[in-house]
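Partial complex: the chains shown occupy the same locations as in the complete assembly.
Should a chain be cited, it is by its letter among A and B, assigned in written order, with residues numbered from 1 in that chain.
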Amino acid sequence: MALRAVILAAGQGTRMKSTLPKVLHDVAGRPMISWVVDAVAAVSPDQIMVVIGHGAEAVEESLGGGIETCIQEEQLGTGHATLTALQAMGDASGDAVLVLPGDTPLLRSETLELLARLQRRTSAAVSMLTADVANPAGYGRILRDGWDRVVGVVEHKDAAPGQLNINEVNGGVYVFAGDLLPAALQQLKTDNVQGEYYLTDVISILAEAGHSLGALKATEDEILGVNNHDQLAEAARLMRRRITTRWMREGVWVQDADNLFISAEVVLEPGVRLYSGVHLEGATRVRAGASVGPDAFVVDSEVGEGAHVWYSVVRGAAIGPECEVGPYASLRPGTVLGRGAKAGTFVETKNTVVGEKAKVPHLSYMGDAEIGAGANIGAGTITCNYDGFQKHKTVIGERAFVGSDTMLVAPVTIGEDAVTGAGSVISEDVSPGALAIERSPQQEIPGYAARRRKKAEG
Amino acid sequence: MALRAVILAAGQGTRMKSTLPKVLHDVAGRPMISWVVDAVAAVSPDQIMVVIGHGAEAVEESLGGGIETCIQEEQLGTGHATLTALQAMGDASGDAVLVLPGDTPLLRSETLELLARLQRRTSAAVSMLTADVANPAGYGRILRDGWDRVVGVVEHKDAAPGQLNINEVNGGVYVFAGDLLPAALQQLKTDNVQGEYYLTDVISILAEAGHSLGALKATEDEILGVNNHDQLAEAARLMRRRITTRWMREGVWVQDADNLFISAEVVLEPGVRLYSGVHLEGATRVRAGASVGPDAFVVDSEVGEGAHVWYSVVRGAAIGPECEVGPYASLRPGTVLGRGAKAGTFVETKNTVVGEKAKVPHLSYMGDAEIGAGANIGAGTITCNYDGFQKHKTVIGERAFVGSDTMLVAPVTIGEDAVTGAGSVISEDVSPGALAIERSPQQEIPGYAARRRKKAEG
């Protein structure tokens, strides 16, 4: 029996008050729907069909390979969307059809796997996901008979007072028998407030026809649907917590699990220490024994073993082992720090290689530069890499000692072991071992302060 | 029937261990009492009287127009304070008298409105606010008869064991029949631990005299009184959450609703994105599509459409559309950024206009300056605006290219399209299109490094 999956992602989410399609809103660094698609893909269905709304090509573009889409031209409800998908998929009789919303990012693939297995084992008309929730208001309640068998779903608005106390609710995730689904969908009516075809009504149709229903309980978070920013924030919080817990179990020390933002793709090694207020995003890897934070933002970067990055912003950088970064550094794309290098306080780097144990301790901008091993860059040093038209390169030799406030007018090369005088503008290459200096004689004008004050007061 | 309101704000809050009057402590950017006064004012009473303690003129000063105050000279309890207010208000017989504490900042005006309406409709002796709370310890419990009618309040210390299990408690907010209140207050006694006249005892007095009592249930947070810093922090947390939720419902995306600090007056537009660790205060407006944070502090400022402000402190600034600010910028009062301008990393501005698409990318201080559209300010550039006595102005023309580490000794003007050489001190005006440079020839001293090392070692 093949398994086909339909993901309903056509809802416009008007309560988000956003021009972005609802299922593209970000949850822990990825579009909401990509969490759902990945959970579905992990159970290896034979086909995945995503129903998107008219004009929602952006959703289609966000999907990976092997995913088909079909368009629901009009917003006629989830039942209609499912029918649209079935028509696009071709004959599914004999198959099991998983149907689920595109706005439940916390759904686990393990749960979908169990649900599909339940359906295979029982051959029910439908196996549905339920959850016991603290506040069932608004949800369809699950009705069970004296033998604890599911016999139906009653919508909140139709529930008798006693039924309102039921806190097992319908999660909106189903595996249908492909033989029965199309006919049941055809029976849907639009006699409801919104005038739409509701997929949930299929459950009653199947139950009333005497078919058996199956149910599997998920945890409450898994069925959390996102319809507004409150729910989006809550889903993101739960997802972040799930990711953080996973890394804690891998041996990552965390100062404050509630103030940590680790995206899905990030890789951490055991012994990593994460302080509060840390954002790790994109293709980022933090190696064993490194510590990040407090208050650091690291995206698409590597942090080497034993390195320490705090109060800094790091983008597209490779930080070597035992490096020190911050407080208050900004490493921009193309930055490579060799083992034991330092990018200290009020230091910005871009497209720059800093050699082993080389140090840029303070108040510097290093752009389009190569800094040799063991070099020391004085405070206030700037690579004048941009002439208003093009960027040029600065090369600083090993063990060079660049004096404070040196302007390196690129293209320029400072030789190995060379020294520059503080406050010099270096626009010509400096030979290895030489001192380069650009400076006038210091002059003193006695009594200046008194005259200046007199003038200011007078 | 007129409605008069009495706010009890004379309590000294000794458990705050603070010299500031208790009701002036800050909750989400405003003094606690201003939340209460606003909630009361929203139900449009005919008179608002705030009872303040002796010496608490600061409370009086914090109140807006249309609010009267009277002074409770001695701390003789809430009953005495109410009597003091009644005496200051004049004859209130025939009116309804709303009495409430000044330390319940989370009370909603909608709730007060409903309570006043309940009293008008029922003509009870008093309509009181109650709430079901998780932990009723310390509160007066609400007693109801078999018909669910309120028949009295029993204080925690006087409650029978069975009564201690009641979790509906007295919120301390009442609308009294003005005819009955003065006489009931006169009957109060001070036979209690603190030797004070308690307003709550009026309820029993009225009940025992056979008058009917009304009650309206509020949510638990609304009756949260603030008597210590624990409760102040909790009240502030709840208020922040209330404000954040309001903006989420208006279409604001929020990365972490628990780590966001939006003051009451701030205005946000749909599509705004707020990352974690953001503080928005004062007369601040963030326009559609702008994103702020992580870790930004913005007060009395505007953030334009599509602008991006992160890891920065912004005070009294107007940031235009599509601007980039940070990471690590400090914009001080009088900063105006034109469309698409940039104040980048380690950049401080003050009283400075940055023209459209002009860029101050790094390590600069721009004070009292006008920067023309399209100008580019090199790293390390500083306006020397202060001569020790006065501040002077710097004018930089459109499309000017200010080289790195240029000192602009104000007053000074750089013409349109002009260029300055890196490391130059510019103390005279520069003509449009010209290059201005202040520099000595670069000199090289061969073999310096070796001699220096020998000397250092020797």
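To be clear about the criterion, contacts are C-beta pairs under 8 Å (C-beta built on N, C-alpha and C of every residue); 3 or more make two chains touch, one makes a residue touch a chain.
Not measured: the values here are computed from a predicted model.
Summary of assembly composition: all chains derive from one sequence, 2 are present in place, and the complete complex in the structure file consists of 3 copies.
Keep in mind that, in the parts below, only the chains that are shown with their structure count from here on.
Here the spacing of chain A and chain B, counted between their Cα centres, is 31 Å. By the touch criterion given at the top, residues 15-19, 25-26, 228-230, 232-233, 236-237, 258-259, 261, 277, 279, 295, 297, 313, 328, 330, 346, 348, 363-365, 380, 382, 384, 386, 388, 401, 405, 407, 409, 417-419, 423-428, 430-431, 433-440, 452-453, 456 of chain A touch chain B in their complex.
Residue ranges of chain B in contact with chain A, taken from their complex: 245, 248-259, 270-271, 276-277, 294-295, 310-311, 327-328, 345-346, 362-363, 376, 378-380, 387-390, 401, 403-405, 419, 421-423, 439-450, 452.
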